[in-house]
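Scroll down for the structure; my scribbles are underneath it.
A selection of the complex's chains, in situ.
As written, the chains take the letters A, B and C, and residue 1 is the first residue of each chain.
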């Protein structure tokens, strides 16, 4: 219920007391959000790397939670995948995915969320634009470096060859970055205090 | 005014959710002006409403409202039916009052400017013009409930489905909303677990474990329901909580 | 929540998770240094024997877990037929399929709780940085608890939309869904504080 948001308050101490609980639950809930986005139907391209809404979840972790919490949420999600929960799109999970063709993207996820969040925290540009731009740099630029390196390693291809394969995801990812901006902007209007990346 | 309300037909409708039958072969014909659906927690009331509204399809049997299937013919369903959900926080989709109210109108084909003008008129006629730009999150629970009702009424549906419309609201707000509901010219289908709400209904259905166990005027159904609830309430060791 | 752990009890279920993970790490490292085709084939054969040792049902489940790799296998084959380097292609495929199969084997024979115990052990050195093992376990529990809650919420949001619009909401469910995650996080934080804190 929006009007009764529990929120640390009170003189000075309020901000410190209860901060750990809030960090923990935000990290956990956004890890759950990435998992839920994995249920959106996915398309697997010939590289064996799916087009998935989960990369949008990675961007949102950064733009909404900020660098540190955003990266932690992604790490928690990956820890659960590694532990054997089928939370990656298409119901995949377990240790096998870390030996699969998409391992570069998976390793890049937390770093992408961190960079996205870091950029949103640093700039004073209007939140919607800042979030989209940060998602393009962190959630596409940084993520692709890792993802393409992974493809090149796993498929035993040169970097340019792998980059060529990786470009198939670009149109979708640009759309997701724009969406991440729009969603973050709406959240900033609806619950300004909940936007930890700008709190 | 006879025969001016939509005719709702359920024929042997069964709904299964998560592998469990939640509504069993329900056959009823509803055309009264004020209809009440009564039952305990988990008896299937909300599922029944979702079925009528065409938000889910029956797994067997059929649902028809004035001849159309509300699940397949979404346009007719939207033009004819308005729903007030059990919890306003699950219903409000937009950050400000104006956006929330104009959404349905635009979806029904109005231009954004036309919809905004209509919203302004509606707010003014309720003495709440100053609400337009207000973030929904600053409204109290009772106020959000009211907003959802306005959104429904703006669409001028012929039938309004209300899911526990008074739950969680304080007594004065309950009294006012009840008066407001009583004054509406539309067909109203009200879901509740509290028989007191349904004293003025034309017809009451009592649902139990996904079946209609009683169907008639309030003077017949309500005393039977109240007596049965009192009987169960007196039993100790919450037998049916044990599940 | 469904996990990928096999309900068919095999001998490997009884081996401590830590040993299985250590063996897996060693095997995977070894695999990626191998280029000699007969050796790779031998390792794959060993993997197949491992899966068959769990019985028919178990082996079929293991096979199903490899299914998402098929587009990747196809693209490698086509690529290497094109470049007339079938041996190179076979090495890549054998290596990857074997690595994924071995990792899946560990996942299928290890219970979630044991895996999480190993995770906590691995994360123990992070305790001074603010991540005591108990907090990690708590975060994991929160994610598992809130995935079904968020799915329910998503259904409600979609229905609320469908009750007012003939079109599908598609990406627009994201704003209310993210909002619900933020509110749930605030509520859970308060409940956590009321019941003993984040440990």
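Quick note on the criterion: a residue touches a chain if its C-beta (ideal position, glycine included) is under 8 Å from a C-beta of that chain, and two chains touch if they have at least 3 such contacts.
Predicted model, so just to flag it, every value in this text is computed and none were measured.
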Labelled copy-number formula for the complete complex in this structure file: A x1, B x2, C x1
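Keep this in mind: only the chains that are shown with their structure count from here on.
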Approximate Å spacing (C-alpha centroids) for the pair subunit A, subunit C: 17
For subunit B paired with subunit C, centre-to-centre distance based on mean C-alpha positions, whole Å: 42
Inter-chain centre distance, subunit A versus subunit B - centres from mean C-alpha coordinates, in Å: 38
Where subunit B touches two or more other chains, by residue: none
Where subunit A touches two or more other chains at once, by residue number: 1-2, 186, 190-191
Complex contacts: residues of subunit B adjacent to subunit C: 50, 53, 55, 74-75, 78, 81-83, 85, 90-91, 93, 103-104, 107, 151, 155
Residue numbers on subunit C that touch subunit A, as the complex places them: 1-5, 21, 24, 28, 65, 68-69, 71-76, 88, 91-92, 96, 99-104, 106-108, 110, 112, 115-116, 119, 135-136, 138-140, 142-144, 146-147, 149-151, 154, 171, 174-175, 177-179, 181-190, 192-193, 197-198
Residues of subunit A touching subunit C in the complex: 1-2, 5-7, 18, 20-22, 24-33, 35-36, 39, 44-48, 56, 60, 64, 76-77, 79-80, 82-86, 90, 92-101, 154-156, 179, 183, 186-187, 190-191, 194
